[in-house]
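Of the protein chains in this complex, all but one are displayed in their positions.
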Amino acid sequence: MPLGGVIFIAIFVAIFGIVILYAASRFGTRRYDPVKFESYECGVPVQEKKDTKISVKFYLTAILFILFDIEIIFMYPWATTFRDFIKSGEGGYVFFSMMVFIAIFIFGLFWEVKSKALEWE
Amino acid sequence: MPSSDFLQQVGLPHYLILSAILFVAGMAGVLLRRNAMVILMSVELMLNAVNLSFVAFSHYLGQMDGQVMVFFVMTIAAAEVSVGLAILVSIFKRFKEINIRFFEHLKG
Amino acid sequence: MGHDIFEVSINAIKLIVVFLIIVQAVPFLVWLERRGSAFIQNRLGPNRIGPLGLMQLAADAVKFFFKEEFVPASAVKLLYYAAPVVALIPATLAFAAIPLGQPVQWNEYTFRLQGYEINVGIVFVLAVSSLAPYAILLAGWGSGNKYALMGALRASAQVISYELALGLSIVGMIMLYGTFNLSEMVLAQQAPLSYSFLGANWTAPSWLPAWGIFYQPLGAIVFFAASFAESNRLPFDLAEGEAELVAGFHVEYGGFKMLLFFIGEYGHMIVASALMVLFYFGGYTIPGISMADLNQWAAEHAPGANAASLTVGLLTLLCFFVKLALFIWLFIQVRWTLPRFRYDQLMDLGWKTMLPWALFNTILTAALVYVAHL
Partner (left out) sequence: MSADVFLFWFLAILTLAGGLTTVLVTNPIYSALALAFAMIGVSALFVTLNAYFLAGVQLIVYAGAVTVLFVMVLMMFDLKHEITAFTRGKFTGLVKSGTVALLAGILVGAIAMTSDLFLKISGTPEVALGGGDGTKELGKILFSKYIFGFEALGILLLIVAIGAVALARSKGGTHAKQ
């Protein structure tokens, strides 16, 4: 079971990162200057952050991503077993059912394109 | 059940108890939190707990049906989150508020 | 991780070495990128320190160490510091799952030339890379800067959009090989190329290996383009867009924190190239020579079975790194050749061009597999 290795290297990398950040923070000089600690906005006086308007498109993209991602993940077990199904003579049935699924997928994609949910002006 | 045995031999009950605790934590979140976002997250936590027990049963009974169910649960959870967040976002855009106490105003 | 202390410690060292390969590749790649871009643009590039400017790397590292430690006042400190560390993890975990050479047989132990063997390798690599948006979002939010936040949202929207095309483009691959295991995929590609269609067979000359690119050209193109977008490289580096977003999600980062982001980004590039080699260009196998011949040759010429196995392992490792280097050079070449997309063009390309093509590739492969028993 490779799980131990995965956890080991994840923790190792995290510790490596923390140590290196800590070490770097020890070496550098520090001089205090109130302007320096303002957010960087090309030298223009900082505007208040709360007025940031963020397009709802980003979140719409994320929602569509989730839905289509799951449909794609459904294809993975199908892809691994498709040849076994063909060998056992059920290939046509499985092929057909997946094509129905993909047709639904394509219809969804077509609908989103048509309803301009994916337009970025 | 002697406690050293309980620590040494991990079996189905361990996974089930873990899953139960996670489920109860999620339910506590749903009942006690007031931020609608956190409530949705707690629902996800409950679904995860159920998934864990499905997979544990599937493993210890040697049947794949549990795993297929987990697959379905994941799909439905993702669908639920999409719709839930879509509703929350449109409410937030309108009222700038996601506290569930506020939603009482939506009564007729 | 192993059965006795020797195996466990070797495996642990292997993992650390894989991580160090990524970390050490970065300064070298930065040098290559700067010299390469200079070459492409008919300039000289860094050439003052050391031969060919190679010592520039050491100078940069020293400079990074003595940079001032700096946190903007509006930052959320915990997230601000967590982001660079988190950025390292996905690329390292993914690269450790990639087989870099033939397993070495040492007495009764078998050491794979990879961090860990995972039997659902592809799913693992995709799963781990899907965690990449966290570092970006943490950095964008943690900096407390609106340009950083916008850059982070853009970058993560882009990464997740192209993840769809990426995931879909390899479905055809999985169908042909019938496995998620990366090592098995590599071994399946060493046979000589042959096509069979409705009972008719055609075998290519024996020096032509059965690389995935010959079976899945469309999938390979979509995969390659999507992996550019996944690693946030030009022409898809909208996250950074200097003109409108200052520098994207890492505006407020400097010194070693910036360097860690760099390692993460180059790590993604290395992983993308490695996957390209693995899926479509035969992995660690040497074109024209079958692994059986190679093993035979090593057994005749090397003293002892251990040495023979080690020789083959190192040869295949070398072959893998040569292929990897070619693809990394392609990444650099493309970066300095093509201009940046506009954001709407980027999203259109991802959703309306690459996703349908990947879907078409899947349907076509399935139909061919079903009709022609490919």
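Order of writing sets the chain letters: A, B and C. Residues in each chain are counted from 1.
Here is the rule we use: a contact is a pair of C-beta atoms (placed from the backbone, for glycine too) under 8 Å apart; a residue touches a chain by one contact, two chains touch by 3 or more.
Predicted model only: the values in this text are computed from it and were never measured.
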Query - Contact list for the unshown chain, restricted to visible chains - result: A, B, C
Query raised in the report: Where does chain C touch the missing chain, residue by residue?
Result: 1, 79, 118-120, 123-124, 126-128, 130-131, 133-134, 137-138, 140-141, 149, 152-153, 156, 160, 163, 180-181
**Report entry** Touching residues on chain A - with respect to the absent chain
**Finding:** 1, 3-4, 6-7, 49-50, 52, 54, 56, 58-60, 62-71, 73-74, 76-78, 80-81, 84-85, 90, 94, 97-98, 100-101, 104-105, 107-108, 111-112, 115, 117
Requested in this report: Over the whole complex, note the residues of chain B touching the chain we left out.
Outcome: 1, 7-18, 20-29, 31-35, 37-38, 40-42, 44-45, 48-49, 51-52, 55-56, 58-65, 67-68, 70-72, 74-79, 81-83, 85-90, 92-96, 98-99, 101, 105-106
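One rule holds for everything that comes next: only the chains that are shown with their structure count from here on.
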Query raised in the report: What is the shape of the graph in which nodes denote protein chains and edges denote touching chain pairs (line, ring, star, complete, other)?
Result: line
**Report entry** Separation of chain A from chain B, taking each centre as the mean of its C-alpha atoms, in whole Å
**Finding:** 21
Query raised in the report: What whole-number Å value describes the gap between the mean CA coordinates of chain A and chain C?
Result: 16
Query - chain A contact footprint on chain B (complex, rising order) - result: 71, 74-75, 78-79, 81-82, 85-86, 89, 93
Query raised in the report: Quick one: in the complex, what on chain A touches chain C?
Result: 2, 4-6, 8-10, 12-14, 16-18, 20-21, 23-25, 27-31, 36-42, 47, 49, 52, 54, 57-58, 61-62, 65, 68-69, 72-73, 75-76, 79-84, 86, 91-92, 95, 98-99, 102, 105-106, 109, 112-113, 118-121
Report summary line: Residue positions on chain C within touch of chain A in the complex are 1, 11-12, 15-16, 18-19, 64-74, 81, 84-85, 88-89, 92-93, 96, 115-118, 123, 143-147, 149-150, 153-154, 156-157, 160-161, 163-164, 167-168, 171-172, 174-175, 178-180, 246, 251-252, 255-257, 260, 343-344, 347-348, 351-352, 355-356, 359, 362-363, 366-367, 369-370, 373
